[in-house]
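Rather than the whole complex, this shows some of its chains in their spots.
For reference, chains read A, B and C in written order, and residue numbers begin at 1 within each chain.
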Amino acid sequence: MNHNHLNEILEAVAGGTLSVDQAAERLRHLAFEDIGYAHVDHHRSLRKGFPEVIFGQGKTVKQIRGIMERMVLQEEVVLVTRLDAEKAEVLGAAFPEAQYDAEARILVHARHPPAIVGRGPIVVVSAGTSDIPVAQEAAVTARAMGNQVETIFDVGVAGLHRLLAHGPILASASVLVVVAGMEGALPTVVAGLVARPVIAVPTSVGYGAGLGGLTALLGMLNSCASNVAVVNIDNGFGAGYMASIINRRDRE
Amino acid sequence: MNHNHLNEILEAVAGGTLSVDQAAERLRHLAFEDIGYAHVDHHRSLRKGFPEVIFGQGKTVKQIRGIMERMVLQEEVVLVTRLDAEKAEVLGAAFPEAQYDAEARILVHARHPPAIVGRGPIVVVSAGTSDIPVAQEAAVTARAMGNQVETIFDVGVAGLHRLLAHGPILASASVLVVVAGMEGALPTVVAGLVARPVIAVPTSVGYGAGLGGLTALLGMLNSCASNVAVVNIDNGFGAGYMASIINRRDRE
Amino acid sequence: MNHNHLNEILEAVAGGTLSVDQAAERLRHLAFEDIGYAHVDHHRSLRKGFPEVIFGQGKTVKQIRGIMERMVLQEEVVLVTRLDAEKAEVLGAAFPEAQYDAEARILVHARHPPAIVGRGPIVVVSAGTSDIPVAQEAAVTARAMGNQVETIFDVGVAGLHRLLAHGPILASASVLVVVAGMEGALPTVVAGLVARPVIAVPTSVGYGAGLGGLTALLGMLNSCASNVAVVNIDNGFGAGYMASIINRRDRE
């Protein structure tokens, strides 16, 4: 439930097309709904400008479905992240209008295509081919939250000319999401080239002393560029979300 | 050297008040100056919108002074961070117009007070009294970069009413910097209350299993709120810088 | 074997309904029984007020069954924790009166429903839906040990209103068990609201820098609230046990 939705209800009451009882019924679950295994947070859209997002990993299909059923009644857009293909198929049958991006592992249930609310393009850059799923998670999230998104993949720092060739796209970005595993140096190099905020996403790509992504994470936290902040390992969703919040045109 | 400075030189040449030779002399060091122990990056203001910042820790007074001498010729504002009081006193004698904030450990050398370039206020929140130096480092940085800054100190999550009482200030923020040691839970709680981006700064405040700030850092990276990104332990400067970049009114 | 059981034997001897030889036979294994792969600790009920609990993980069905066979002869209640569904089915056939809770993964073999020995309700709170199995392990344990138990699930700190809405239940608690993964901030926030002891249980829910629950564990150990103590990651059983010991009405 976002501000538009709330206004619609109240205007319908004012206009007489919705009885007070009907409106009360719809507003009753405004704060949250306790369905036993979850407290669905219907208030979040109002408070934070975007509804709660369902983290699919570690939840049963039945639990996800139950939460979605409550949310689709009230929200413009519902996202389920970290959803494997098997669960996605079951949920796709229950919510036929939902769209599943297999690479990003996200299910998007939207009433209509998102309006663009971002100030400028969000550019998602990845260091290697194996980092693409995390980068796509960021891109799909940012698109669902109303942003124009550009992607540049496989431009690791061991071959700088590949990155530098994309200078104009980088320069056009309003916010950047930079995704890298292994030594995680790409966000620093990109941040050194641009004047805009960079959200760095370490990935678990690598082996041995890569420590499942900890090395990339630590490297990004120690970036010698200062327009960088970091999210959790493989957290493409979080980076896409944070970039969207930064980019949102609600405070000029 | 920022865009204004560059334009001034060029206009002076166009207007005949500066000879081509004089202008060339001043532009010669535009890219960077190699002074042996440092490559002073004069190009950074143009590229990134704010000059290089001198990290004082681990540099001798003589090195800092040498770098400052080159920078003050070309930059509107020069910052030296992590500067202890002893070094600050020596540098203060050499650069009398510079101002030292002992709590934030920052020396600011500015030609004139910074113009406000931020879209709205940056609010800096700290969990405990011992976190104040890091929070001040963020605040002083953000002010020097042209932002209106508000601070709220000592509002840890074990007494939520103290935080909730500051609801209106939190709601007014364009960007928030939230500083906490120990378990590092404050950024998540704040981020749950607001719709704007939160830069989380873990501090080394604590002991034992606090692991010198790693516990707070890890907690913030695992935040269950998504409008949070994280910088290095005790990196108040980085948080203030990133918040300023996010807040900058250059892309509407 | 608890105090009641011991008294029954001795009274039966005193009353002549049990011969000295028969009593000796039954008391012979009082201290412990060495069955090769295990020393069954029959003395524990007397010493600690509750019998030994069988940790199912890493034991074969045959071993668990052998231990249970000795214990059910002497104890009012026998618990097997960390028992997967497959083993539970085999043991269920051997001990038909035993009840298996699949979510908590606990098998409870009780002669009769436990009498309430707790001073007040134990309230079990979990941060997320994925934390429920651990929370249920605590709840089932505490119920089997004679406590009234209330549960509140999915009230993470990123949406405080969900937690605050349950204020009266929290205030009614005699002891609280608070279960959380990711950044593990919930126990601190809950502890800040109540005047009773909080047992914090980190879970392995999360990914990347969650480090399999270590981040939540470290966060809880650094809690800025002081009415908090911590048990091992995913140790719902231990939390339920400790809460029961604290709550036990044996020392007024």
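Convention: a residue touches a chain if its C-beta (ideal position, glycine included) is under 8 Å from a C-beta of that chain, and two chains touch if they have at least 3 such contacts.
Keep in mind that this is a model prediction, so the values were computed, not measured.
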| item | value |
| --- | --- |
| Per this structure file, total copies of the shared sequence (3 shown) | 8 |
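What we mean here is this: only the chains that are shown with their structure count from here on.
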| item | value |
| --- | --- |
| Chain whose Cα centroid lies nearest the overall Cα centroid | A |
| CA centroid of chain A to CA centroid of chain C, Å | 39 |
| Distance between the centres, which are taken as Cα means, of chain B and chain A, whole angstrom | 28 |
| Inter-centroid spacing, chain C versus chain B (mean Cα positions, whole Å) | 50 |
| Chain A residues counted as touching two or more neighbouring chains | 217, 232 |
| Chain A-facing residues of chain B, complex | 47-49, 53, 119-120, 174, 192-197, 199, 217, 221-222, 226-232, 237-239, 241-242, 245-246, 249-252 |
| Complex contacts: residues of chain C adjacent to chain A | 128-130, 132, 153-155, 159, 161-162, 165, 205, 207-210 |
| Complex contact set, residues of chain C against chain B | 127-128, 156-160, 182-185, 188-189, 191-193, 206, 208-211, 214-216, 218-225 |
